[in-house]
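A protein chain is absent from this complex, but the other protein chains hold their places.
Up next, chain A:
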Amino acid sequence: MASDAAAELLDADILFRRAGFELRARFMLRAPWTVLFGPSGAGKTTLLRVIAGLAAAERGRLTLHGRVLTDTAKGIAVAPGTGAAQRRIGFVTQQAALFPHLTARANVAFGLTSLAPSARQARVAEMLRLFGAEALAERRPAALSGGERQRVALARAVAPEPELLLLDEPFAALDVTARVAMIEALRTSGVQVLYVSHDLADAWQTNANAIVLESGQVVAQGEARVVLADYRSQLLAQLGASTPSR
């Protein structure tokens, strides 16, 4: 059983309640990419916030690679952060949330204080290159476009090598080419991703696992192609094809 637990990237069993909304989520992530689907108001963002440690679960347990991050029964709540004793989870949302007074380079370096200056510079350069943001390095966020900001935000989140990266529709405002480029960069970085999307094509493209959340409950999880069979017609519509009649 211990080896099973270690094989799971994330094992979550949490209850979160606030202002009449209740989230009861029991699921495991085993794949490097997992897409979280669900209608608006299903609790996707709340779930990511609880996993990130930005919102506190009322009850439950959450482990990442066998490391306990939350265990309400034992009073464990590991704080967000990049240190060995911290949560080591990155989170990028639609709002890039870059620090406006810092350049793109300084933004990416923000989470790398544990590295020696030379190693930090090398890591920042590597991340800017990976996300195609080298030319943006000395600009501040006010001088970047929406897509450029998202590239820098992804580079900043991936730079400290998080054990899990949470993405809450960070590519919603990007065109298809930019979106594919970002997904490719994330794949190259090797970071493991839990990704909220309304776009079923993303799940197909990334060969991901999928979790479907409805009204605060996980209603399905597993390989995306199987789990999302019910959404097939929607996918075909997105790809511009007509739905075959059966």
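In this text, a contact is a pair of C-beta atoms (placed from the backbone, for glycine too) under 8 Å apart; a residue touches a chain by one contact, two chains touch by 3 or more; residues count from 1.
We take it that contacts and distances are computed from a predicted model.
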Among "Sulfur relay protein TusE", "Serine/threonine protein phosphatase", "Molybdenum transport system permease" or "ATP phosphoribosyltransferase", UniProt-listed name of the chain not shown = "Molybdenum transport system permease"
Remark   = Cross-chain touch to the chain not pictured, restricted to A:Arg30, A:Arg120 or A:Arg139, is A:Arg139
Listed residues A:Thr113, A:Thr188 or A:Asn207, member touching the removed chain = A:Thr113
Query = Which is it among A:Trp33, A:Phe91, A:Phe171 or A:Tyr195 that touches the chain not included here?
reply = A:Phe91
Message = Please output the residues of chain A touching the missing chain, sorted low to high.
response = 52, 54, 79-83, 86-87, 89-91, 93, 95, 97, 99-101, 103, 110-111, 113-114, 135-136, 138-144, 156-157, 160
